[in-house]
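With one protein chain withheld, the remaining protein chains of the complex are depicted in position.
On to chain A.
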Amino acid sequence: MGPLLPNDIIPFEWSSIIAIVIGIFFGFILESSGFSSSRKLAGVFYGYDFAVLKVFFTAALVSLIGLLYMDYLGYVDMSSLYVHPTYLWAAIIGGAIMGIGFVAGGFCPGTSLCAVAIGKIDAIVYVIGIMVGVFIFSELYSVFEPIYTGYFYGNITLVDSLGINPYWFVFLFTIAAVIIFVLVDMIRKRVKKVFY
């Protein structure tokens, strides 16, 4: 049956509208769970709040387990889902830069826009910084291009590159996630309480 859009169960023209509706809900839930606060987001690096780690880890696992069940039952064909292409070094360098920005600024790109929406000044400055970064990147694109388009590995997933049964992988990943959650909670209890 699914995915709905590629199989024309929902006409392609609806895709932008659906994206906007999902985006509104995503932003609303981010904001209402406190992710528009840079103190809460930065807490994951200082060890006083691991909400970000737990939320995104859980979200990934819920969707992964749900998709695998739906694939098994024939509601979604996982092979026709979009897999983001891997440009190895571009991803490593970009990830490192984003991590530094995350620690320094206290937002990730999505939550920064969410915080702009409720009028946070630090987030507005952060988004201006993103725009400056985008501008520099575009101007120097010819310099970055070999890294940006090089080291291309195709649309691979961890399951493909490790050659492991996806079900076992998800099971082990879930156990690892639960262990990480417990460890992270232990760290949080040891770190001095920060009120924010």
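Throughout what follows, contacts are C-beta pairs under 8 Å (C-beta built on N, C-alpha and C of every residue); 3 or more make two chains touch, one makes a residue touch a chain; residues count from 1.
The criterion applied here is as follows: contacts and distances are computed from a predicted model.
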>> Given that one chain of this complex has been left out, which of "Iron chelate uptake ABC transporter family permease subunit", "Rhodanese-like domain-containing protein", "Tryptophan synthase alpha chain" or "Oxidoreductase" is its protein name according to UniProt?
In response: "Rhodanese-like domain-containing protein"
> Thinking of the whole complex, not just what is shown, which of A:75, A:152, A:168 or A:196 touches the missing chain?
Replying inline: A:168
> Looking at the whole complex, which of A:14, A:56 or A:72 touches the chain that is not displayed?
Replying inline: A:72
> On chain A, what residues meet the omitted chain?
Replying inline: 58, 61, 65, 68-69, 72, 167-168, 170-171, 173-175, 177-178, 181
